[in-house]
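All protein chains but one are shown at their positions in the complex.
Labels run A and B following the written order; every chain starts at residue 1.
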Amino acid sequence: MNARPKSRPLITWLILSAITLAYLALDRSVDNHGTYRASSVVTTIAILLALVKARYIFREFMQVRNAPALLRRLTDLWVLLIGAALLGSYFTGLAIH
Amino acid sequence: MTDIAQAGPQPGAAGRPPGESAERPARAVPGQPDMWVLVLFEALVFTAYLAVYLFHRSAHSELFLRSQADLSPWLGTLDTLLLLTSSLFMLRCVQASRAGAFRAAMSQAFITALLGTAFLASKITEWALLVHGGHGFTSNEFFTYYFFLTGIHLLHLLIGFITIGVIICQLRRRERRSQEIVETCATYWHTVDLLWVLIFSLLYVVR
Partner (left out) sequence: MSTTAAGPATPPGPPAGSRLGRVAWHWRNNPKRELWFAWYTTVIFYNIFFIVFFPVTHAQPPPHPYWSDAQVAYWFNHNHDGLLIGLAIIFAIAGMTVAQNALIAYSMRRMSVSRAFGYSYIVMYSLSAVPGLLLLCVVLSVGAMRPGRDPAQVHWLYDFAFLSYIGTMGIFLLGSLIWMLAILLDKNRVLPKWFGYLNLCNALTEVVVAPAWIFHQGVLDWNGLISWWVNMVVFGVYTGAFIMLLRTMIQREDFGDGPLPDLRKDDRAKASALAGTPR
């Protein structure tokens, strides 16, 4: 993204808001008129999109983009850790129950 | 609290060329590096809570889905948009402060607080509606998780109001104003947003 510095925050906000609204479409694709149905696909996509948002918040809103390499790598590692923990616990739960 | 210790050029320093962007030219940790310990630690703790929730969700899939249907995805989406917008204004506040535009920065800080208050009002309304509809903290397992996660998040939000207050106090000072403190508090506020993004997707969106 090589946008002018002034519009970067706004573009970030637009992307994050779009993903948030996309959630509604995601759920609608699997729900049946108010009756919710389980779906690993929806759950996985929801978690992955949440991780994308989290990384955007780190990079753009929290300005990690301009931070030293250590913090950039640490926050990326954190996004991976969170993703691994959430997806891991979800699929482990599915496998066991 | 009056130390201005940071790498890179001082913000709002005399002699800044006109038209220079508010972007930090040198690589620097935004705010105190110490605050990042809190950010990363709390992110892990919340991840632990959410992992426990996800693990138990699959044990009672029907119950969780049925209860989840009583949540309003519109309110949840509104909440998320409110916090995302508040983060936008918080970033604008930090950039304005860095460029020396303290009046503008104060307005941005107030708007951030306003959006945070709107989130608070929305959350309390949602809780009231749920309780009125017969769903409380002890109603069933899903709602225990729901009220616990949104409750502990709300606590973080309330602490966030304190940090905004600190930012406003800093911006009002003429002397010994600390850009580092402003950025440190901003980092905390963004964490509130970050945590909500995770909670929202797991309580409202996953199936």
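The working rule: contacts are C-beta pairs under 8 Å (C-beta built on N, C-alpha and C of every residue); 3 or more make two chains touch, one makes a residue touch a chain.
All figures in this text were calculated on a predicted structure; none of them were measured in a lab.
Enquirer: Which of the displayed chains are touched by the chain that has been omitted?
Expert: Checking the complete complex, the chain left out touches B.
Enquirer: For review purposes, identify every residue of chain B that touches the missing chain, sorted by number.
Expert: Residues of chain B in touch with the missing chain: 1, 32-35, 37-38, 41-42, 45, 48-49, 52, 56, 137-138, 141, 144-145, 148, 152, 155-156, 159.
What we mean here is this: only the chains that are shown with their structure count from here on.
Enquirer: Just how far, in Å, is the C-alpha centre of chain B from the one of chain A?
Expert: 16
Enquirer: Under the touch definition given earlier, write down the residues of chain A that touch chain B in their complex.
Expert: 5-6, 9-10, 12-13, 16-17, 20-21, 23-24, 26-27, 30-31, 34-39, 42-43, 46-47, 49-50, 53-54, 57-58, 60-64, 66-69, 71, 74-75, 78, 81-82, 85-86, 88-90, 92-94, 96-97
Enquirer: For chain B, which residues are in contact with chain A within the complex?
Expert: 21-24, 27-30, 33, 36, 39-40, 43-44, 47-48, 50-52, 54-59, 61, 65-66, 68-69, 73, 77, 80-81, 84-85, 87-88, 90-92, 94-95, 187, 190, 193-194, 197-198, 200-202, 204-207
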